[in-house]
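Right, one structure below, let's go through it.
The complex is shown incomplete by one protein chain, all other protein chains being positioned as in the whole.
Chain IDs A and B follow the sequence of writing; residue 1 opens each chain.
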Amino acid sequence: MSDFAAKKHSGLDGAASRSGRSAGSRLGTGLLYVILGVLAFLQVYPLFWLFLFSLKTNQEVFGASPFALPQDPQWGNYAKAWTQGHINLYFLNSVWYTAAAVFLTIILASFVTFAITRMYWKLNRLVLGLFMIGLMIPLHSTLIPLFSFFKNVGLIDNPLSIILSYTAFNLPLTIMILLGFYQTLPREIEEAAVMDGCSVHRIFFRITLPLTTPVIATTAIINMIYNWNEFVFVNTFINSDRLKTLTVGVNSFVGQYLTDWGAIGATLIISIVPILIAFLVLSNRIVEGMAAGSVKG
Amino acid sequence: MKTVMSNKWAIALYVWPALLLIGCLIYVPLVMTGYYGLMDWNGFAPKRFIGLENYGRLMQDSMFWKSTYHSFLLGIFSTLSLLLYLAVSLVLASRIKGADLFRKIYLIPMLLSSVAIAQLWSKIFDPSNGMINSLLISLGVENPPLWLSDPNIVLFSIFIPIIWQYAGFYIIIYYAALKNVPEEVVEAARIDGASPLQIALRVKLPLISSVFKVTIVLALVGSLKYFDLIYVMTGGGPNHASEVMASYMYGEAFTKYNFGYGSAIGFALLIICLIVTWLIRKLTTSKDDYQY
């Protein structure tokens, strides 16, 4: 009980504790935690489920109860994913395509957003509009034209076609998210910097970029997840096995007539580990960045 | 200030690389899509120019309008669910214990690829062995809903995983925005005796309104061109009951080899997105906002 009181004491902006330890507020806090807990369960259960799924046979996957534990855990699914799914081969490709595209997207998007929101020029709204339109084209409309474009510039079966596509297609989204944040940045800091004789580039790299670390971490997470799970571009533009990515490994278990669901589950579990770690690391940057920013501000 | 911040060289340097990239990889395909939309083309036989015939057909294609309607419904639901995401984010961004853990957990579904999500939700929705229906049957419900087979409810069934999947996406954006709100402002309000709810609604919310407006556009445009889960889970069926614009386009272009017509649908989708974005901007822009 005292433990609960302590928890409540530090809860809810501290204001709750000041406004009295009424039963109502205590109930409210408890209820809030129940709701948050239920939501958390709904969001985390899939990961657990996927893990069970990865240990099942095809027969069990379509068996009576999706809640059931695997009768005889099929660790062999992992071996299969590793050897027949060629995960070892695809893994590094996934990592470096994702990393390169995320880096490129964020730096280019930051450039553009900075130029559009902080600098003075006539066509900024038009240029912004051009990027926004990029958000609206359905992916499958672009496949055939993109293929012939890459063919003409000799980029078929070249990792660059993947990295550049990821970057181009994530730029509009990234710019839009950045935009909302740049608009909340106070201009006073830049004005002071200009007074001190800073150049544009110095302002961008030394002031604006560090100030926007939280949103950069946010967009990095979003970009990373999108690129990591993408397969339409890889499937279309890459021919050589040695250049393909993990998602291709997943799809190689979908057969003409038979699909090996257990192995798919195992591949998915293996492929989710690195991104989960990267997410947890980046996720902390959202808060840290804020702290660092407020020191400067 | 103005002279430094209107350096033409710097602007060009910052904008051109990105512009060049989307020029090649988005605008070239976009123009090509518009061009293919004027053709009778199956994807590889010689093209035949037919002018606006595809668009004429589009206007009278009841299936297209049905799928457009479905896409708009998804757009409305997605936009409404933003409020839910925002509420959760506001709670998490207040100094509640364990917020950090909750925030991380909430993003997990986003990490899963569509293949995994589709599998999970097929297991949830399965008509007799599924998680929901086996529960309902054990509770004595004789004819539980056929979530993905009943044409009257399939569309709403399929919205649930989509909204669930995107929770993390918006929560993380809102969370970062809320964390960006200067601590001094919140502190000042607290000293004035504002309750946490008041701080959330009166202080924080207005400060992140620009982010919120952006997410409205993202949710709407994202929904209008949404494809993944619908394609994997229902394929737009049964009998087109869950068809959306992007899945209809894919079916025409890739399954039925009507690439010309598929391109016209893709182009129409783009136009519809443009109009919607313009309307949203009209409705939400205040004078200091930038155009998007």
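Just so we're on the same page, a residue touches a chain if its C-beta (ideal position, glycine included) is under 8 Å from a C-beta of that chain, and two chains touch if they have at least 3 such contacts.
Here is the rule we go by: contacts and distances are computed from a predicted model.
A single chain of the complex does not appear, and UniProt lists its protein name as "Extracellular solute-binding protein", one of "Acyl-CoA dehydrogenase", "Extracellular solute-binding protein", "Ion-translocating oxidoreductase complex subunit G" or "Glutamyl-tRNA(Gln) amidotransferase subunit A". Listed by label, the shown chains that the missing chain touches in the whole complex are A, B. Remark: the omitted chain is touched by one listed residue; of A:R125, A:K151 or A:R187 this is A:K151.
When the full complex is taken into account, the listed residue touching the unshown chain is B:F254, out of B:Y55, B:F77, B:F156 or B:F254. Of the candidate positions A:A115, A:V200 or A:L268, contact with the unshown chain belongs to A:V200. Residues of chain B that touch the chain left out of view are 4, 7, 9-10, 13, 17, 42-46, 122, 125-129, 146-151, 154, 234-235, 237-240, 251, 254-259. Where chain A meets the chain that is not shown, the touching residues are 57-59, 61-64, 80-81, 84-86, 143-144, 147-148, 151, 153-158, 160, 197, 199-202, 231-232, 235-236, 239-241, 248-249, 251-261, 263.
Keep this in mind: only the chains that are shown with their structure count from here on.
Each chain gets a centre from the mean of its Cα atoms; for chain A and chain B, those two points are 15 Å apart. Residue ranges of chain B in contact with chain A, taken from their complex: 1-2, 4-8, 10-11, 13-15, 17-19, 21-22, 24-30, 32-33, 36, 43, 88, 91, 94-98, 100-117, 119-120, 123-124, 126, 129-131, 134, 164, 167-169, 172-173, 175-177, 179-180, 182-183, 190, 194-196, 199, 207-208, 210-215, 217-218, 221, 224-225, 227, 245-246, 249-250, 253-254, 259, 262-263, 266-267, 269-270, 273-274, 277, 289-292.
The touching residues of chain A, when paired with chain B in their complex, are 7, 10-16, 19, 32-33, 36, 39-40, 42-44, 46-47, 49-50, 53, 62-67, 108-109, 111-112, 114-121, 124-125, 127-142, 144-146, 149, 164-165, 167-169, 171-173, 176-177, 179-181, 183-184, 190-191, 194, 198-201, 203-204, 214-215, 217-218, 221-222, 225, 229, 247, 250-251, 261, 264-265, 268, 271-272, 275-276, 279-280, 283, 286-287, 290, 293-294, 297.
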